[in-house]
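With one protein chain withheld, the remaining protein chains of the complex are depicted in position.
Presenting subunit A:
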Amino acid sequence: MATIAIENVRKTYPGGIEVIKGLDLSIAAGELVVLVGPSGCGKSTLLRMIAGLESITAGEIAIGGRVVNNLEPAERDIAMVFQNYALYPHMSVRGNLEYGLKNRGTPRAEIDARVKEAARILEIEPFLDRKPRQLSGGQRQRVAMGRAIVRKPQAFLFDEPLSNLDAKLRGHMRVEIRRLQRTLGTTLVYVTHDQLEAMTLADKLVVMNGGAIEQQGSPLELYGDPQTLFVAGFMGSPGMNLIDVAQLRAAGATLPDAVPAGTGVIGIRPEDVFLEAGRVDGPAITLPARIEAVEMVGAESLAYAAVGGLSQSVVLRIPGAWTGHADTAADLHLPLTRLHCFSKETGRKVPLSAPALAA
(Lines give C-alpha, C1' and ligand atoms only; values in the text may rest on other atoms or scores of the structure.)
Protein backbone atom coordinates (compact mmCIF):
# COMPACT_ATOMS: atom_id res chain seq x y z
CA MET A 1 0.00 0.00 0.00
CA ALA A 2 1.58 3.25 -1.05
CA THR A 3 0.87 6.72 -2.28
CA ILE A 4 1.74 7.67 -5.82
CA ALA A 5 2.74 11.26 -6.47
CA ILE A 6 3.01 12.55 -10.00
CA GLU A 7 4.45 16.02 -10.33
CA ASN A 8 4.56 18.06 -13.49
CA VAL A 9 5.22 14.97 -15.58
CA ARG A 10 5.79 15.32 -19.31
CA LYS A 11 6.29 12.82 -22.06
CA THR A 12 7.60 13.85 -25.43
CA TYR A 13 8.26 11.25 -28.07
CA PRO A 14 11.17 11.65 -30.47
CA GLY A 15 9.87 13.91 -33.20
CA GLY A 16 8.50 16.40 -30.69
CA ILE A 17 5.04 14.92 -30.17
CA GLU A 18 4.00 15.75 -26.64
CA VAL A 19 1.58 13.12 -25.30
CA ILE A 20 1.61 14.10 -21.61
CA LYS A 21 1.63 17.83 -21.06
CA GLY A 22 2.79 18.62 -17.56
CA LEU A 23 0.48 16.58 -15.40
CA ASP A 24 0.00 16.54 -11.62
CA LEU A 25 -1.83 13.78 -9.82
CA SER A 26 -1.64 12.51 -6.29
CA ILE A 27 -3.02 9.12 -5.37
CA ALA A 28 -3.64 8.22 -1.74
CA ALA A 29 -2.60 4.91 -0.28
CA GLY A 30 -5.18 2.20 -0.89
CA GLU A 31 -7.12 4.32 -3.33
CA LEU A 32 -8.61 2.96 -6.54
CA VAL A 33 -7.98 5.56 -9.18
CA VAL A 34 -9.40 5.17 -12.66
CA LEU A 35 -7.84 7.03 -15.57
CA VAL A 36 -10.45 7.40 -18.26
CA GLY A 37 -10.50 9.19 -21.59
CA PRO A 38 -10.82 8.66 -25.31
CA SER A 39 -8.11 6.72 -27.14
CA GLY A 40 -4.97 8.75 -27.64
CA CYS A 41 -5.54 10.89 -24.54
CA GLY A 42 -2.34 9.62 -22.94
CA LYS A 43 -3.90 7.55 -20.16
CA SER A 44 -2.06 4.35 -21.08
CA THR A 45 1.17 6.27 -21.54
CA LEU A 46 0.81 7.73 -18.06
CA LEU A 47 0.22 4.28 -16.59
CA ARG A 48 3.23 2.89 -18.43
CA MET A 49 5.31 5.77 -17.10
CA ILE A 50 4.28 4.86 -13.57
CA ALA A 51 5.19 1.25 -14.35
CA GLY A 52 8.55 2.22 -15.76
CA LEU A 53 7.88 0.88 -19.23
CA GLU A 54 8.08 4.39 -20.72
CA SER A 55 10.75 6.89 -19.84
CA ILE A 56 9.80 10.19 -18.21
CA THR A 57 10.78 13.24 -20.24
CA ALA A 58 10.36 15.72 -17.40
CA GLY A 59 8.86 15.84 -13.92
CA GLU A 60 8.87 13.33 -11.12
CA ILE A 61 6.98 10.19 -10.17
CA ALA A 62 7.22 8.90 -6.62
CA ILE A 63 5.76 5.65 -5.32
CA GLY A 64 5.51 5.40 -1.55
CA GLY A 65 7.59 8.53 -1.16
CA ARG A 66 10.46 7.14 -3.24
CA VAL A 67 11.27 8.82 -6.56
CA VAL A 68 11.24 6.07 -9.17
CA ASN A 69 12.11 8.01 -12.31
CA ASN A 70 15.24 6.00 -13.04
CA LEU A 71 14.25 2.64 -11.60
CA GLU A 72 13.54 -0.48 -13.64
CA PRO A 73 9.90 -1.70 -13.51
CA ALA A 74 10.94 -4.60 -11.29
CA GLU A 75 12.54 -2.25 -8.78
CA ARG A 76 9.46 -0.06 -8.42
CA ASP A 77 7.53 -2.70 -6.51
CA ILE A 78 4.47 -2.51 -8.73
CA ALA A 79 2.55 -5.22 -10.57
CA MET A 80 0.85 -4.75 -13.89
CA VAL A 81 -2.08 -6.45 -15.60
CA PHE A 82 -2.10 -6.09 -19.37
CA GLN A 83 -5.01 -5.87 -21.76
CA ASN A 84 -4.03 -9.08 -23.56
CA TYR A 85 -2.97 -10.64 -20.22
CA ALA A 86 0.59 -11.33 -21.50
CA LEU A 87 0.72 -14.70 -19.75
CA TYR A 88 3.80 -16.77 -20.50
CA PRO A 89 2.32 -19.31 -22.91
CA HIS A 90 4.83 -22.08 -22.22
CA MET A 91 4.42 -22.01 -18.46
CA SER A 92 1.61 -23.54 -16.44
CA VAL A 93 -0.64 -21.24 -14.46
CA ARG A 94 1.46 -22.04 -11.40
CA GLY A 95 4.63 -21.20 -13.35
CA ASN A 96 3.13 -17.88 -14.40
CA LEU A 97 2.25 -16.98 -10.82
CA GLU A 98 5.64 -18.06 -9.48
CA TYR A 99 7.88 -16.46 -12.04
CA GLY A 100 8.13 -12.97 -10.54
CA LEU A 101 8.71 -14.37 -7.05
CA LYS A 102 11.37 -16.78 -8.28
CA ASN A 103 13.24 -13.95 -9.96
CA ARG A 104 13.29 -12.12 -6.66
CA GLY A 105 14.75 -15.09 -4.87
CA THR A 106 11.73 -15.64 -2.63
CA PRO A 107 12.10 -18.83 -0.56
CA ARG A 108 10.25 -21.86 -1.92
CA ALA A 109 7.91 -22.25 1.05
CA GLU A 110 6.90 -18.59 0.81
CA ILE A 111 6.25 -18.89 -2.93
CA ASP A 112 4.03 -21.93 -2.44
CA ALA A 113 2.08 -20.23 0.32
CA ARG A 114 1.49 -17.07 -1.71
CA VAL A 115 0.51 -18.95 -4.87
CA LYS A 116 -1.91 -21.04 -2.85
CA GLU A 117 -3.46 -17.98 -1.29
CA ALA A 118 -3.79 -16.09 -4.58
CA ALA A 119 -5.28 -19.15 -6.26
CA ARG A 120 -7.80 -19.43 -3.45
CA ILE A 121 -8.80 -15.77 -3.59
CA LEU A 122 -9.24 -15.87 -7.37
CA GLU A 123 -10.72 -19.38 -7.44
CA ILE A 124 -8.21 -20.67 -9.96
CA GLU A 125 -6.99 -23.63 -7.92
CA PRO A 126 -8.36 -26.25 -10.35
CA PHE A 127 -6.33 -24.76 -13.23
CA LEU A 128 -2.97 -24.38 -11.53
CA ASP A 129 -1.33 -27.04 -13.67
CA ARG A 130 -2.89 -26.06 -16.99
CA LYS A 131 -1.32 -23.97 -19.71
CA PRO A 132 -2.82 -20.53 -20.46
CA ARG A 133 -4.07 -21.66 -23.89
CA GLN A 134 -6.29 -24.25 -22.19
CA LEU A 135 -8.10 -21.51 -20.26
CA SER A 136 -11.02 -19.30 -21.21
CA GLY A 137 -10.68 -15.53 -21.45
CA GLY A 138 -12.09 -14.94 -17.99
CA GLN A 139 -9.81 -17.54 -16.45
CA ARG A 140 -6.76 -16.02 -18.15
CA GLN A 141 -7.82 -12.68 -16.76
CA ARG A 142 -7.85 -14.16 -13.27
CA VAL A 143 -4.42 -15.67 -13.76
CA ALA A 144 -3.10 -12.30 -14.91
CA MET A 145 -4.49 -10.73 -11.75
CA GLY A 146 -3.08 -13.60 -9.71
CA ARG A 147 0.34 -12.86 -11.11
CA ALA A 148 -0.03 -9.36 -9.75
CA ILE A 149 -1.43 -10.41 -6.37
CA VAL A 150 1.26 -12.95 -5.44
CA ARG A 151 3.89 -10.26 -5.62
CA LYS A 152 2.19 -8.21 -2.85
CA PRO A 153 3.32 -5.00 -4.51
CA GLN A 154 2.97 -1.40 -3.37
CA ALA A 155 0.56 -0.72 -6.21
CA PHE A 156 -1.36 -2.49 -8.96
CA LEU A 157 -1.46 -1.03 -12.44
CA PHE A 158 -4.28 -2.30 -14.66
CA ASP A 159 -4.22 -1.42 -18.34
CA GLU A 160 -7.70 -1.96 -19.80
CA PRO A 161 -7.82 -5.44 -18.29
CA LEU A 162 -11.43 -6.18 -19.21
CA SER A 163 -11.49 -5.03 -22.83
CA ASN A 164 -11.09 -8.54 -24.22
CA LEU A 165 -14.01 -10.03 -22.29
CA ASP A 166 -17.65 -10.23 -23.30
CA ALA A 167 -20.10 -7.79 -21.70
CA LYS A 168 -21.51 -10.13 -19.07
CA LEU A 169 -18.14 -11.35 -17.88
CA ARG A 170 -16.88 -7.79 -17.87
CA GLY A 171 -19.60 -6.77 -15.42
CA HIS A 172 -18.80 -9.76 -13.24
CA MET A 173 -15.04 -9.14 -13.22
CA ARG A 174 -15.61 -5.46 -12.48
CA VAL A 175 -17.35 -6.35 -9.25
CA GLU A 176 -14.64 -8.83 -8.47
CA ILE A 177 -11.80 -6.35 -9.01
CA ARG A 178 -13.54 -3.89 -6.73
CA ARG A 179 -13.98 -6.54 -4.04
CA LEU A 180 -10.40 -7.73 -4.41
CA GLN A 181 -8.98 -4.26 -4.12
CA ARG A 182 -11.03 -3.62 -0.99
CA THR A 183 -9.83 -6.88 0.57
CA LEU A 184 -6.18 -6.34 -0.21
CA GLY A 185 -6.23 -2.61 0.37
CA THR A 186 -3.58 -2.08 -2.28
CA THR A 187 -3.38 1.14 -4.27
CA LEU A 188 -4.71 0.50 -7.77
CA VAL A 189 -4.41 2.61 -10.89
CA TYR A 190 -6.82 1.45 -13.54
CA VAL A 191 -6.93 2.60 -17.14
CA THR A 192 -10.05 2.21 -19.25
CA HIS A 193 -11.89 3.93 -22.07
CA ASP A 194 -15.22 2.59 -20.84
CA GLN A 195 -16.86 5.28 -18.74
CA LEU A 196 -19.32 2.83 -17.19
CA GLU A 197 -16.41 0.77 -15.91
CA ALA A 198 -14.78 3.96 -14.68
CA MET A 199 -17.90 5.14 -12.85
CA THR A 200 -18.53 1.86 -11.05
CA LEU A 201 -14.95 1.12 -10.01
CA ALA A 202 -13.37 4.38 -9.03
CA ASP A 203 -12.73 5.96 -5.65
CA LYS A 204 -11.27 8.77 -7.65
CA LEU A 205 -11.99 9.27 -11.28
CA VAL A 206 -9.52 11.12 -13.48
CA VAL A 207 -10.79 12.19 -16.88
CA MET A 208 -7.97 12.82 -19.32
CA ASN A 209 -8.05 14.52 -22.68
CA GLY A 210 -5.20 15.46 -24.97
CA GLY A 211 -2.46 14.61 -22.50
CA ALA A 212 -3.86 16.62 -19.61
CA ILE A 213 -6.31 16.05 -16.78
CA GLU A 214 -9.72 17.56 -17.50
CA GLN A 215 -11.17 16.92 -14.08
CA GLN A 216 -10.68 14.62 -11.14
CA GLY A 217 -12.93 13.69 -8.28
CA SER A 218 -15.39 11.05 -7.12
CA PRO A 219 -17.48 9.49 -9.90
CA LEU A 220 -20.68 11.19 -8.74
CA GLU A 221 -18.93 14.53 -8.48
CA LEU A 222 -17.80 14.26 -12.07
CA TYR A 223 -21.19 13.06 -13.21
CA GLY A 224 -23.17 15.64 -11.28
CA ASP A 225 -20.89 18.61 -11.65
CA PRO A 226 -18.72 18.42 -14.75
CA GLN A 227 -16.34 21.35 -14.90
CA THR A 228 -15.72 21.23 -18.64
CA LEU A 229 -17.68 20.55 -21.79
CA PHE A 230 -15.48 17.54 -22.48
CA VAL A 231 -16.25 15.86 -19.17
CA ALA A 232 -19.94 16.68 -19.56
CA GLY A 233 -20.06 14.96 -22.93
CA PHE A 234 -17.82 12.06 -21.95
CA MET A 235 -19.43 10.90 -18.75
CA GLY A 236 -22.75 9.11 -18.90
CA SER A 237 -24.36 7.01 -21.55
CA PRO A 238 -26.05 8.63 -23.37
CA GLY A 239 -23.95 11.68 -22.61
CA MET A 240 -25.23 15.05 -21.47
CA ASN A 241 -27.34 17.01 -23.95
CA LEU A 242 -25.24 19.96 -25.03
CA ILE A 243 -27.35 22.70 -26.57
CA ASP A 244 -25.82 25.59 -28.47
CA VAL A 245 -27.25 28.80 -27.04
CA ALA A 246 -26.76 30.73 -30.29
CA GLN A 247 -28.87 28.17 -32.17
CA LEU A 248 -31.49 28.31 -29.46
CA ARG A 249 -31.70 32.09 -29.63
CA ALA A 250 -31.83 32.02 -33.42
CA ALA A 251 -34.85 29.75 -33.16
CA GLY A 252 -36.58 32.41 -31.10
CA ALA A 253 -36.27 30.93 -27.64
CA THR A 254 -35.48 33.22 -24.75
CA LEU A 255 -33.27 32.14 -21.89
CA PRO A 256 -34.04 33.20 -18.31
CA ASP A 257 -31.76 35.62 -16.50
CA ALA A 258 -30.38 32.83 -14.37
CA VAL A 259 -28.27 31.68 -17.30
CA PRO A 260 -25.06 33.70 -16.98
CA ALA A 261 -23.96 36.08 -19.67
CA GLY A 262 -20.92 34.19 -20.99
CA THR A 263 -22.83 30.95 -21.59
CA GLY A 264 -22.29 29.51 -25.07
CA VAL A 265 -23.56 26.01 -24.41
CA ILE A 266 -26.08 24.73 -21.92
CA GLY A 267 -25.96 21.11 -20.85
CA ILE A 268 -28.56 18.90 -19.22
CA ARG A 269 -28.55 15.19 -18.43
CA PRO A 270 -31.12 13.07 -20.29
CA GLU A 271 -32.76 12.10 -16.96
CA ASP A 272 -33.23 15.79 -16.08
CA VAL A 273 -35.38 16.61 -19.10
CA PHE A 274 -39.09 16.16 -18.45
CA LEU A 275 -42.14 15.97 -20.67
CA GLU A 276 -44.65 16.79 -17.94
CA ALA A 277 -44.51 20.29 -16.51
CA GLY A 278 -45.97 18.93 -13.24
CA ARG A 279 -42.83 17.00 -12.40
CA VAL A 280 -40.68 20.12 -12.42
CA ASP A 281 -40.55 22.24 -9.33
CA GLY A 282 -38.94 25.64 -9.62
CA PRO A 283 -38.21 27.64 -12.72
CA ALA A 284 -37.56 25.78 -15.97
CA ILE A 285 -36.92 26.41 -19.61
CA THR A 286 -39.65 25.09 -21.84
CA LEU A 287 -38.86 24.11 -25.41
CA PRO A 288 -41.44 23.01 -27.97
CA ALA A 289 -40.20 19.81 -29.59
CA ARG A 290 -41.19 16.76 -31.57
CA ILE A 291 -40.44 13.23 -30.34
CA GLU A 292 -38.71 11.55 -33.26
CA ALA A 293 -37.76 8.14 -32.00
CA VAL A 294 -37.99 6.08 -28.84
CA GLU A 295 -35.63 3.32 -27.74
CA MET A 296 -36.97 0.90 -25.14
CA VAL A 297 -34.01 -0.31 -23.08
CA GLY A 298 -36.15 -2.26 -20.62
CA ALA A 299 -36.15 -0.46 -17.29
CA GLU A 300 -36.15 2.87 -19.05
CA SER A 301 -36.84 4.42 -22.42
CA LEU A 302 -34.72 6.85 -24.36
CA ALA A 303 -36.64 9.40 -26.39
CA TYR A 304 -35.01 11.53 -29.05
CA ALA A 305 -36.66 14.93 -29.43
CA ALA A 306 -36.04 17.39 -32.24
CA VAL A 307 -36.15 21.01 -31.16
CA GLY A 308 -36.65 23.58 -33.90
CA GLY A 309 -33.38 25.28 -34.82
CA LEU A 310 -31.10 22.81 -33.03
CA SER A 311 -28.77 20.67 -35.11
CA GLN A 312 -28.72 17.86 -32.52
CA SER A 313 -31.70 16.15 -31.03
CA VAL A 314 -32.24 16.23 -27.28
CA VAL A 315 -32.22 12.86 -25.51
CA LEU A 316 -34.61 12.16 -22.66
CA ARG A 317 -34.40 9.30 -20.22
CA ILE A 318 -37.88 8.24 -19.15
CA PRO A 319 -38.28 5.58 -16.43
CA GLY A 320 -40.18 2.48 -17.46
CA ALA A 321 -41.67 1.81 -20.88
CA TRP A 322 -42.86 4.98 -22.59
CA THR A 323 -46.48 4.74 -23.63
CA GLY A 324 -46.69 7.74 -25.94
CA HIS A 325 -46.27 7.66 -29.68
CA ALA A 326 -43.21 8.60 -31.62
CA ASP A 327 -43.57 11.55 -34.00
CA THR A 328 -45.76 13.57 -31.66
CA ALA A 329 -45.30 17.11 -30.53
CA ALA A 330 -44.36 17.64 -26.89
CA ASP A 331 -42.92 20.31 -24.66
CA LEU A 332 -39.56 19.68 -23.02
CA HIS A 333 -39.06 21.09 -19.53
CA LEU A 334 -35.50 21.81 -18.47
CA PRO A 335 -35.33 22.66 -14.74
CA LEU A 336 -32.89 25.50 -14.14
CA THR A 337 -31.39 23.81 -11.08
CA ARG A 338 -30.20 20.95 -13.27
CA LEU A 339 -28.75 23.16 -15.95
CA HIS A 340 -24.99 23.26 -16.61
CA CYS A 341 -23.71 26.34 -18.37
CA PHE A 342 -20.44 26.32 -20.28
CA SER A 343 -18.45 28.98 -22.04
CA LYS A 344 -18.03 28.08 -25.67
CA GLU A 345 -14.58 29.68 -25.90
CA THR A 346 -12.86 28.09 -22.90
CA GLY A 347 -15.01 24.97 -22.68
CA ARG A 348 -15.21 25.57 -18.91
CA LYS A 349 -18.20 25.79 -16.64
CA VAL A 350 -19.84 29.16 -15.97
CA PRO A 351 -21.51 29.11 -12.52
CA LEU A 352 -25.21 29.81 -12.35
CA SER A 353 -25.86 33.00 -10.45
CA ALA A 354 -27.60 31.94 -7.24
CA PRO A 355 -29.68 35.11 -6.65
CA ALA A 356 -31.10 34.98 -10.15
CA LEU A 357 -32.02 31.36 -9.57
CA ALA A 358 -33.89 32.19 -6.40
CA ALA A 359 -35.88 34.93 -8.11
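Here is the rule we use: contacts are C-beta pairs under 8 Å (C-beta built on N, C-alpha and C of every residue); 3 or more make two chains touch, one makes a residue touch a chain; residues count from 1.
Operating definition for what follows: contacts and distances are computed from a predicted model.
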Listed names "NADH-quinone oxidoreductase subunit J", "Formate dehydrogenase subunit gamma", "sn-glycerol-3-phosphate transport system permease protein UgpE" or "Ring-1,2-phenylacetyl-CoA epoxidase subunit PaaA", with the criterion being the UniProt name of the chain not displayed: "sn-glycerol-3-phosphate transport system permease protein UgpE"
Option from A:Glu72, A:Glu276 or A:Glu345 whose C-beta touches the chain left out: A:Glu72
Residue in contact with the excluded chain [from A:Met1, A:Ala29 or A:Leu53]: A:Leu53
Which residue of A:Gly100, A:Gly137, A:Gly239 or A:Gly308 touches the chain not shown here: A:Gly100
Identified contact with the non-displayed chain, of A:Gly65, A:Pro89, A:Pro319 or A:Pro351: A:Pro89
Touching residues (missing chain, whole complex) on subunit A: 51-53, 72-74, 78-80, 82-91, 99-100, 103-104, 133, 147
